[in-house]
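Only a single protein chain was left out; the remaining protein chains are all shown in position.
Chains here go by letter, A, B and C, matching the order in which they are written, and residues are numbered from 1 within each.
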Amino acid sequence: MKVIADLTVIPLGVGVSLSRYVAACEKVLAEAGLKTKLHAYGTNIEGEWDAVFSAIKRCHDLLHEMGAPRVSSTIRVGTRTDRDQTMEDKVRSVETKMD
Amino acid sequence: MKVIADLTVIPLGVGVSLSRYVAACEKVLAEAGLKTKLHAYGTNIEGEWDAVFSAIKRCHDLLHEMGAPRVSSTIRVGTRTDRDQTMEDKVRSVETKMD
Amino acid sequence: MKVIADLTVIPLGVGVSLSRYVAACEKVLAEAGLKTKLHAYGTNIEGEWDAVFSAIKRCHDLLHEMGAPRVSSTIRVGTRTDRDQTMEDKVRSVETKMD
Partner (left out) sequence: MKVIADLTVIPLGVGVSLSRYVAACEKVLAEAGLKTKLHAYGTNIEGEWDAVFSAIKRCHDLLHEMGAPRVSSTIRVGTRTDRDQTMEDKVRSVETKMD
């Protein structure tokens, strides 16, 4: 089952500068072969359900290894059976209605 | 890795009455042996990472089988390595600070 | 416009024990006269749109005053025009389908 997801990961107990941790997660997602796109409040992810969620799990593991005693994530995940759709399709579909 | 999570699942394309679908998901989570607590905007879930996320996947699968062409979920998930904590611990910890 | 909402507030840069901050937010919501119900990953809130969001804003302000340099919240918010519904109605509606 293919998903389009969006991940915001927040390590706790490591101060206020989180970009080093977010970057580490980005690498985990990329190494998992997932299509991703970083934005200002998270990362869009496209891939198979199992691949996406095992990468997010590795991301939590890694942040704990990097010293974060707590990690709190927010994940949006969408699946559809009516048709195949990419991340670019979703954005384009909105943009064409804004003309 | 143990998690405390919170799931809001929204089937799309099936009208505005979603409780039948949410109830079906609740059963999936219960059958997976997970500890859950329903609230007005989702469900708290406590369990091992893999058990929690494979149950959420089954929930998406089931809602598609029930006729929903799209399913969009929001998942909050927290992990911690500093100490063991239950859902009840989290609530109690806040309540004791409110006295 | 009436809303049912769900708030998870995370202060950053103040360590891993967040319950003191969550409790402070609970008091803000209660003092605003909103109906609330704490759960293990947030707080259900019922009230008028403006009252709910001005209380959430005061919550961010207060956490900054308490010393948190960053505050990150996740808010789910639902509105409906087809009928009036309380937080208890939503839970009961799911529970009756689980029998």
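Definition applied: a contact is a pair of C-beta atoms (placed from the backbone, for glycine too) under 8 Å apart; a residue touches a chain by one contact, two chains touch by 3 or more.
The structure presented is a predicted model; accordingly, all values stated were derived computationally and were not measured.
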Checklist outcome for this item: Absent-chain interface residues of chain C come out as 1, 13, 49-50, 53, 57, 60-61, 64, 69-82
Checklist outcome for this item: Hidden partner sits against chain B at residues 10, 12-13, 15-16, 18, 69-70, 72, 74
Checklist entry - For chain A, which residues lie in contact with the unshown chain of the complex? => result 4-6, 8, 16, 19-20, 22-24, 26-27, 37-42, 44, 46, 74, 76, 78, 80, 82, 87-88, 90-91, 93-98
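The criterion applied here is as follows: only the chains that are shown with their structure count from here on.
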Checklist outcome for this item: Most contact pairs found between chains B-C
Item to check | Fitted rotation between chain B and its twin chain C in degrees, CA, nearest 5 | outcome: 180
Item to check | Most centrally placed chain, judged by C-alpha centres | outcome: B
Checklist outcome for this item: Expressed in whole Å, how far the mean CA point of chain B lies from that of chain C is 18
Next on the checklist: What's the distance between the Cα centroids of chain A and chain C, rounded to whole Å?
Outcome noted: 25
Checklist entry - At which residue positions does chain A touch at least two other chains? => result 13, 69-70, 72, 74
